[in-house]
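The complex appears here without one of its protein chains, the remainder shown in place.
Presenting subunit A:
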Amino acid sequence: MDKGYIIKLLENLKDIMMTNKDYLIQLDSVVGDGDLGLTMSDGFLAAYNAVKDTDDNDIGKILYAAGKAMSTAVPSTMGTLMASGFMNAGKVLKGTTEVTLTDIANLFDAYLEGVAARGKAKLGDKTFLDGLAPAVASLKASAKNQDTLEHAASDAAYAAEEGFMHTNQLLAVHGRAATRGEESRKLLDPGAAVAMLMMKAFHKSVR
């Protein structure tokens, strides 16, 4: 798969965030300021638009440019975190023009690392990471077992959803949710919902 696939992935990510704009607004309104649906749809749209007609074949540079466009479009907390994920994935895949399942696993692993490094959050802090990390672990295992791409993506989407559904057992330690203390535990984390949607879009992109 070449850059055409990466652009298709970005398109699917953009579509799913736009379709789920109201769902994210509603999730975020319970704890945050409710703008997550807007920043994610605006941000992923900007990322896709920045590279959809690119002449560049370097997948790393495409991902980096997508991240940069997103950071400019939506410099909110979550917008910057998602942009950091793309930019780190871009750095790791710099010089790559063809990707396999292993590269895709590396892409999402680098995305996860980029977000974690920027936000200085840990697993279990009730954040985006708790949705994406199980998916990345699943992708790595699939790559090791030489699964088909579709099977790997399906498993990853399932793992992300499980991770998201599990966030209502975690105590928030970042952002406004954290000010609620124990009360925060029963809430689902909107950031982890974004991770779940990302993996759903990834699954769709390989079907």
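Quick note on the criterion: a contact is a pair of C-beta atoms (placed from the backbone, for glycine too) under 8 Å apart; a residue touches a chain by one contact, two chains touch by 3 or more; residues count from 1.
By our rule, contacts and distances are computed from a predicted model.
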| item | value |
| --- | --- |
| Absent chain [UniProt protein name; select from "Dihydroxyacetone kinase DhaK subunit", "Gas vesicle protein", "Dihydroorotase" or "Cytochrome C oxidase subunit I"] | "Dihydroxyacetone kinase DhaK subunit" |
| Contact with the hidden chain (one of A:83, A:116, A:135 or A:149) | A:83 |
| Residue in contact with the excluded chain [from A:8, A:21 or A:68] | A:68 |
| Touching residues (missing chain, whole complex) on subunit A | 68, 71-73, 75-77, 80-81, 83-84, 87, 91, 118-120, 174-175, 179 |
